[in-house]
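Here the complex is missing a single protein chain, while all its other protein chains stay put.
Then we have chain A:
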């Protein structure tokens, strides 16, 4: 019996093939397969094709269980750009691949840990939308932290 293949479709409508037994490392896909056999294409409308390619590369890894931790670490280390890591983390969350999500988040934390607030805003593209009153309220509330 040949191994069953699934087709995943990214946000920008690109198709990716992956063997079913590897794809079901994603709990989301596993549940889909369980429910309806997922015979057709599985759309992943929130994941762009670059990120999906990374996820597929990760799912296709052939590591011995005891080397897996190191592999995941190295895998995210090699994609050291914050925007890429954030996309990867979000995709891993949507697909419910816990190890990958944890590793990506850990790497982002590692990258921003010495940043100033302004640098964090820039790296994560956050707009400071607070009024001066709110700023004061927060400072009073979390005095111990500042």
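Just so we're on the same page, contacts are C-beta pairs under 8 Å (C-beta built on N, C-alpha and C of every residue); 3 or more make two chains touch, one makes a residue touch a chain; residues count from 1.
The rule we apply is simple: contacts and distances are computed from a predicted model.
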Protein name, per the UniProt record, of whichever chain is missing from view ("F-box domain-containing protein", "DNA-directed RNA polymerases I and III subunit RPAC1", "Exosome complex component RRP45" or "Proteasome subunit alpha type"): "F-box domain-containing protein"
Missing-chain contact among A:18, A:33, A:52 or A:108 belongs to A:108
By the contact criterion defined above, which parts of chain A meet the unshown chain? Give residue numbers in ascending order. 45-46, 83, 86, 89-90, 93-94, 101-102, 105-106, 108-110, 112-113, 117, 120-121, 124-130, 134-135, 138-139, 141-142, 144-146
